[in-house]
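One protein chain is absent from this view; the other protein chains keep their places.
Entry: chain A
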Amino acid sequence: MAVPLKDIEIKEEYPKTLLLEKHIKFIKQYGQSENDFEYGMTDYLRVSGMYWGLTALELVDKLDSLPKEEVIGFIQKCQDPETGGISACIDHDPHLLHTLSAVQILCIYNRIDAIDVEGVIKYVASLQLPDGSFTGDKWGEVDTRFSFCAVATLSLLKRLNAINVDKAVEFVKSCMNFDGGFGSRPKSESHAGLIYCCLGFLSVTGRLDIVEQDTLAWWLCERQLSSGGLNGRPEKLPDVCYSWWVLSSLSIIGRLHWISSETLKRFILACQDTESGGFADRPGDIPDPFHTLFGLAALSLLGFGDIKQVNPTYCMPQYVIDRLQLKPQVLK
């Protein structure tokens, strides 16, 4: 009668220890050349890709292995002098997603002076609509992801006052659902990625008081499946990136202990690629920098000794957040 739950099986041969050296090699090699297929075909997400790889390396204390000045020079070229926004790559258009990634990278390097900060602030503020929501760029797509990008960017630049925060909170609040979760727009279904964005937003703006803490925490802890992995919505397959979205969300609302750390660790470790290094979404799939960052960041939240402490709101090394003297709110 019962339909089998959607899940995967953790096989005995899957890796059980952290293959740190391989991951370092994987990230370093990724993007050595524009002629590399995966890399060359993904220029439209380059700056975010750089943030994933760079943060992953910094979490394992190997940031030095990347050409810092080259990275900063590249980001400078991606800033649009007219709007102030930052694009994914030279010749692409500015977008809020990449603007945040660029600011995150520069904060990690402690080199925010490298770009026109006033331009960035002007750009972010220009994307707020009268109802408080944010569009991703000038073409009008509204999404709570962009609300998070906006306040995360501005708070890293210490300029949260450049936008109407109360209105922004009002919009995010209007996206809360019957299950305590959040979706991309009012009445959109709850989704762990968007829950992270909304909790991150509320953490930055200090408004976690509007969250139904235990209703949401229960929905989040129900994302854990027998394999130990977490999915993003009910009845979906587990995926390493949700290890991050769900775990950081639980961290922000003080309920990390509502899931089983040990089985989640086992799942994340099983998603490592023993040949090339890097993490995939699920065991046996192709690894990429995106899942590698979120795998490592999740392991950091689970208290893995070899990985630096990560901040659950910003997905950046905690020491960078401390250096900026930011104190994103968390619930007890």
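Note that a contact is a pair of C-beta atoms (placed from the backbone, for glycine too) under 8 Å apart; a residue touches a chain by one contact, two chains touch by 3 or more; residues count from 1.
Please note the rule applied: contacts and distances are computed from a predicted model.
Name of the non-displayed chain as stated in its UniProt record, restricted to "Ubiquitin fusion degradation protein", "Geranylgeranyl transferase type-2 subunit alpha", "Vacuolar ATPase assembly protein VMA22" or "Ribosome production factor 2 homolog": "Geranylgeranyl transferase type-2 subunit alpha". Residue-wise, the contact with the chain that is not shown comes from A:L45, picked out of A:L45, A:I112 or A:A125. From the options A:L129, A:I210 or A:I286, the residue with contact to the unseen chain in the full assembly is A:I286. Listed here are the chain A residues that touch the chain not shown: 1-3, 5, 34-35, 37, 40-41, 43-45, 87-88, 91-93, 95, 137, 139-141, 143, 177-179, 183-185, 187-191, 215, 217-219, 221-222, 224, 226, 228, 233-237, 239, 255, 257-260, 263, 273, 280-282, 284-286, 288, 290-291.
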